[in-house]
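Handing you a structure now.
Selected chains from the complex are presented in situ; the others are not included.
Chain lettering (A and B) follows the sequence in which the chains are written, and residue indices restart at 1 in each chain.
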Amino acid sequence: MEATLFTVNNVWMMICTALVFLMHLGFSFLEIGLTRQKNTINILFKNVFIISIGLVLYTLVGFNLMYPDSFIGGVIPDYFFDLFGLNLPENGLSADYADGGYTYWTDFLFQAMFAATAATIVSGAVAERMKLGAFMIFTFIYVGLIYPIVGSWQWGGGWLSTLGNVVNEAGEVVSEAGFYDFAGSTLVHSVGGWAALVAVWLLGARIGKFKKDGSIGVIPGHNMPFATAGVFLLWLGWFGFNGGSVLSADPGKTSLVLVTTCIAAASGGLSAFLVSLFKYKQYDLSMFLNGVLGGLVGITAGADVMSVTDSIIIGFIAGALIVLGVALIDKMKLDDPVGAIAVHLICGVWGTLAVGIFGELAGWKQFGYQAIGVFSVSVFCLISAYAIIKTLKSTQGIRVSKEEEQDGLDIHEHGMDAYPDFRLNQH
Amino acid sequence: MEATLFTVNNVWMMICTALVFLMHLGFSFLEIGLTRQKNTINILFKNVFIISIGLVLYTLVGFNLMYPDSFIGGVIPDYFFDLFGLNLPENGLSADYADGGYTYWTDFLFQAMFAATAATIVSGAVAERMKLGAFMIFTFIYVGLIYPIVGSWQWGGGWLSTLGNVVNEAGEVVSEAGFYDFAGSTLVHSVGGWAALVAVWLLGARIGKFKKDGSIGVIPGHNMPFATAGVFLLWLGWFGFNGGSVLSADPGKTSLVLVTTCIAAASGGLSAFLVSLFKYKQYDLSMFLNGVLGGLVGITAGADVMSVTDSIIIGFIAGALIVLGVALIDKMKLDDPVGAIAVHLICGVWGTLAVGIFGELAGWKQFGYQAIGVFSVSVFCLISAYAIIKTLKSTQGIRVSKEEEQDGLDIHEHGMDAYPDFRLNQH
């Protein structure tokens, strides 16, 4: 590859890396915006911790684990037993590396920014009641081990990515096919979503969410401007999340991906707004915002293989799934303060399956691969998350005391108040 | 064109697209910051709606309408009667398209991000008293039809852009000249500004703004950090708004544009601060902020043809116009809560005319073309906006009830409070 094109590719990938980094501010804003002020410091602390520990862990373990040379038993990346941090390959800064799409360092940093996302998703779902220490240990294991192992199955060239390969008698691959997940509807979003589901179930609902008379308490977020800013920043970050997943600056592919991403986001927002208007007779800002996110998660698996029309439809269905999903989760007596399960799990599954229904890859075979991907990741994540959180629950405990929950985690865990100058309403 | 240069150009244009997208967060922050907390949800909702519907409408109608193959009667783009959404041309992803400046998809998305801006400008001016449904219908028509038609006159190769062309006897164009509006002082900002003027006039002032004794009530914004953040984000977004309007990554042109843009912004802010200090004896943050925006709008029409000194002067005059404009609008008993008319209309007109006074194109002839552009756009926008808003007023109504205005639109239209955890002052 020509050196200048290599430089362009790398510039684009560095910008995408920066945009994905910024998503962590987006997640922070969204999460504090949709929860109560008394837990704000705790949520901010978690989010700054997640990106920091995520980067360090991905340096020490994750990157090598996710992109191994080979697999043990087909599923365990071999670096599992051979950890030693980053190791710049000889050609790592030349156009030979990764087809000239980026340098080894950009490769690492782009992937590292993704890694922390899985834990961030869980953070929102367990907000306002999970012990900080337990969450930190969970993050350590989930980001350091579980996320990279699942990722290796597909992006590391593992079994999911070769699921449908046809091999001839000589053992040569004559046609390639397999699970497809462009930027991580399953590998990132549902990996976080499944853990969120387990965590919410094991933790139980916040005090006041599900009342004795069977009614569902409304616990409004404390700062809708932050929530809205969070969604705008996440949408912006998705320019990098999906745009960077092209893994080069290829003009046709990157620009198509930005178009499908933005259109699905817009369509998802409008859909959630319309469905919730129809269902609840109200212009619901939270639903609009989560609809945008649902559209973004939904398009993520196939952003590079969809048409404009496909994107509108995928987004529109994702938006509707948000409204119905939030209602369903409430009905199941699961308490997810920010709607993380609807956004990242339900729309993550939807987006993954949609690759088999719409776009260039559509077809029954592909739908089958997609379903296998969804299923296998769900099993692995559910078991892992259950093992980690259940162990934490039965040892040090995962839930703060009733008193701490009522007073807020900020005062008890951090000895601080997010807004000491303002008088507060009690709720 | 060389494939690699095409890739660079497209990367730059995608980044500029992302930056213009981010302006919608900037507008949201600015608008909620300068208004009262009780209408915050409503404003956020409008802004998320605008970008979402704007993208979808531009997909379905706007893009083709704005860049037509030909015009009917010289003014109506022919796609008006031939709508069918996006249609990737054969060369749309190759360096043949648009002189290699970007792909068809980037072209679309960059322009789509601009389209929603016009409605956003109106949103600020009508804040705190306009019915949400009426605003949404207005947005639908204004973004979907009016903005692209006006845009087609200039950027779509229409009559304004060829106003001063000299044609020889054989019908060949021997010299090109015409209206000049680099990035939209007129085509974007004043298109929004004229509608804002009409809307503010038809809506009437907020309760408490103009008192019976003739004095003018001060209705301060509720969150100056958000307003300031909004201006920083808008300034940042203008790197893309103006920088991307070069329509390629040409090093000399793009970097000059960023310099003139930033210097005009700085100069506009300092000017508004000094003039307001002189006039009101106070260090007025709102004026400083609107001065920055005035400088940005003012340089937009000629950002690529001005020198550094020109930019300082254009910005400085824009900043002064902000302070005087806000006072004038108050005197005319028009109530514009965020100063949108001063910023986008007055400075938009100023910036457009300035192209005939300063810089490479300066001259009486050019000044004439600029004046014709300003005038024709004003007529078309005033009539269109009047027709739309007057119709809405005499059918479903455009203004919320007195009770709703006093309680705030958040509770009545959205059943939500932006900050439920905080005790509030009444005003």
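Following the convention adopted for this analysis, contacts are C-beta pairs under 8 Å (C-beta built on N, C-alpha and C of every residue); 3 or more make two chains touch, one makes a residue touch a chain.
What you see is a predicted model, and the numbers here were worked out from it, not measured in a lab.
A.B. asks: Give the total number of copies in the whole complex, keeping in mind that only 2 of the identical chains are shown in place.
C.D. replies: When the whole complex is considered, it contains 3 copies.
Assume only the chains that are shown with their structure count from here on.
A.B. asks: In whole angstrom, what separates the CA-based centres of chain A and chain B?
C.D. replies: Taking the average C-alpha coordinate of chain A and of chain B, the gap between them is 34 Å.
A.B. asks: Using the touch definition up top, name the residues of chain B that touch chain A in the complex.
C.D. replies: 3-4, 6-8, 10-11, 14-15, 17-18, 21-22, 24-25, 28-29, 32, 40-41, 44-45, 47-49, 51-56, 59, 85-86, 93, 102-106, 108-109, 112, 132, 223, 226, 413-423
A.B. asks: Mind pulling up the chain A residues that touch chain B in the complex?
C.D. replies: 2, 4-5, 8-9, 11-12, 15, 19, 36-38, 220-225, 228-229, 231-233, 235-236, 239, 243, 249-252, 254-256, 258-259, 262-263, 265-267, 269-270, 273, 282-286, 288-289, 292, 308-309, 312, 419, 422-425, 427
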